[in-house]
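Below is a structure I'd like to ask you about.
Showing just some of the chains, left in place.
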């Protein structure tokens, strides 16, 4: 549909959808499109792809902050123009990749990238970049700043990004509220509210559609009431499961709190179908404080998990598969984390998480 | 900010929505529409009435889906045509413009 | 100073500069954020500072001040609103500050979501173009990429939105999705670089998002719908969990085996490794040890990808390739996190006709959800609530054993009589 409404507007919208991609592909890619034979990872951060034709293509991957600037992107373009005939791509995990058929370009490219502060790595059995979200920079409902958490974590995990010493790929994610826009991962750091919302009755009656907020609550904890002569809502705190869904529907349901919105750490998420079926994550730590600018308690916990996994995981085991083999009991022992009663599921389908077997660990 | 009606300033927020919904009048609606460079026709007013009635009954603004289906049903259109008709009336969208003109709360969660 | 709160204070250190930096710097002091310039990982704070000092945009100073304030108070101060372009009901994420009196330079900070090329493949011309336009009309901050798949151009005034969009649109860019409509999609590198790709996910991505461009720009469904396109079951786009419609490449026939390469692998790594790293890790015991070598029983293979991943030179996907469609992935909101479930075990996906046929099917699926879903209910939630069987009936899809991990274990249904 073509739209033309503002009088002084001259451009007529073209609803084009995604940008076209063919002009973005390197000629060697075009020639081998759908005809690649195998790949190798000759060194950390470098992939070598071989086509059925015998053609080879090198991919050099580097970490970025995801929260970029036009300056930074232009720097990346400079690299691509210099070494890759102007071709590059980004990974789903916010790393940048430079593609070249010329093996001799790899080494100098790596040198230039590192000099610019872009670490080369993230491929194969290592800790890649952290999938993360907007936080205090932009979102309207965050309890923290995911980008800051990521910077803090990756500073401690820098070497694990640049080497391949893990049993398998390690995917991390960080999200600024319980919605978890960052996704399921081997290890995820996600905000967890611990206290029911405090209702701003003035705002509520002015700006919110009350029935919508009521309908959002999965446990029917929100009821209509009258406050200062105006229609409003109240929360049954005994029922509330601190999910924050009402906050998304109505900002007057203030669940964020500088002290009581904390962090939880989750492990074992896996989206791939390799070996085991995909799996959701399980909570392994919570009530960790929200401590900008370095969030030390969080990075410490993640570090302990990774240390144990690196030491005890077998080839090809993802974090969750390592845990399935060694058992949750030993996971908690080796990481120094503590299983507590809040970690016993009490939500829908909880029954299915009971250990319905005599499979036991000592 | 606000709009001025008969010398009285009616408070609006940064998107031009009424801060106090009880302030709404057809005259105010006309002014709100002007601010959006919308020329109100019978079709526009008909939609405004629909929105206000719906809000009175349910205390929420109709989802765009509900609106589109209502228009499709009334005018014998398919959903795509109804959607285009709706955006023809209010180019920046029913949420942004129609609800504003009708004096309904500003929709949230449209992200 | 407290008495200057009507004007822009010099951040948290209380400097009395008004609408200006501190000393010769454009930016106000941000000691909390400064902590994040340390350490080896690239710093978004450093990037922001460099940009701000170079461009001296007040919005950038305001955003930095507000972010610093959040770091100190551990609270967020943005609120939503409605800003868009003509003819679209979505694509601009509106952000007004809740403390514009305190930090007026951060009063507005809207984001434009832009759809990238499938597979996030770029040439430098495209990116430089994008950057130039964004520096002209917006803050110069951007995210490559948002988790759903958009380029997020963060920070623009409402006044500039339409013109900025027009300039971008002219160069082939279009807004991404938001609200209760189709969302921007993600594809993995696909056949452009990956030997495992079982269909042309880049082409299907383009085709599908063009097909639904109207519902992406003018949302009118119960809630959002996301597509993600992975070339194989490694699912490098996390499609199964992060999309309502997960399109995953697969194959129907036997894994292609290069026997010589298998022998080489075993010679290099050993029989113990073959057993412990390949055979013992096949989820359905499709692989047996036979006289020191491996035998794959095709009929027991569930296309998990493991053996192909472990032996990339020796093993490849079969020749008869296509897609599986999984549906219902979503995150934790309300009902808890759901992985998508297999709805279409296999469809050929090679020709334009194949892609058209798939679009028709998806239209049917979305219509059913539109008719049966509740407000703010993801399609996966509707299928669970109404029943998988009722969904299949309603959409006209065949029942297939692959849609379930097992038939029911209870007798509680009313059969025909």
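A, B and C are the chain letters, set down in written order, and residue numbers restart from 1 in every chain.
Keep this in mind: a contact is a pair of C-beta atoms (placed from the backbone, for glycine too) under 8 Å apart; a residue touches a chain by one contact, two chains touch by 3 or more.
As the structure is a prediction and not an experimental result, all values here were calculated from the model.
When all copies in the structure file are included, the protein chains give the formula A x2, B x2, C x2.
The criterion applied here is as follows: only the chains that are shown with their structure count from here on.
Shown here, the protein chains touch in all possible pairs. The chain closest to the protein's centre is C, with centres computed as averages of CA atoms.
Remark: among chain pairs A-B and B-C, B-C carries the greater number of C-beta contacts.
Separation between the centroids of chain A and chain C, computed from CA atoms only, is 10 Å. One simple way to say how far apart two chains are is to compare their mean CA positions; for chain A and chain B this gives 38 Å. We define each chain's centre as the mean of its Cα atoms; on that basis chain B and chain C are separated by 32 Å.
Each of residues 1, 3, 5-6, 212, 248-249, 251 in chain A touches at least two other chains.
Of all residues in chain C, those that touch two or more other chains are 80, 85-88, 93, 214, 375-376.
By the touch criterion stated above, chain B contacts chain A in their complex at residues 19-20, 37, 58-61, 84, 87, 91, 105-109. Those residues of chain A lying in contact with chain C across their complex are 1-6, 9-11, 13-21, 23-25, 29, 33-40, 49, 57, 59, 63-74, 76-77, 80-81, 86-92, 94, 96, 99, 117-119, 131, 133-145, 147-148, 150-152, 154-155, 158, 161, 178-184, 212, 215-216, 218, 243, 245, 248-249, 251, 256, 258-259, 261, 269, 271-281, 290, 292-294, 314-316, 347-349. Against chain B, in their complex, chain A makes its touches with residues 1, 3, 5-7, 206-212, 231, 248-251.
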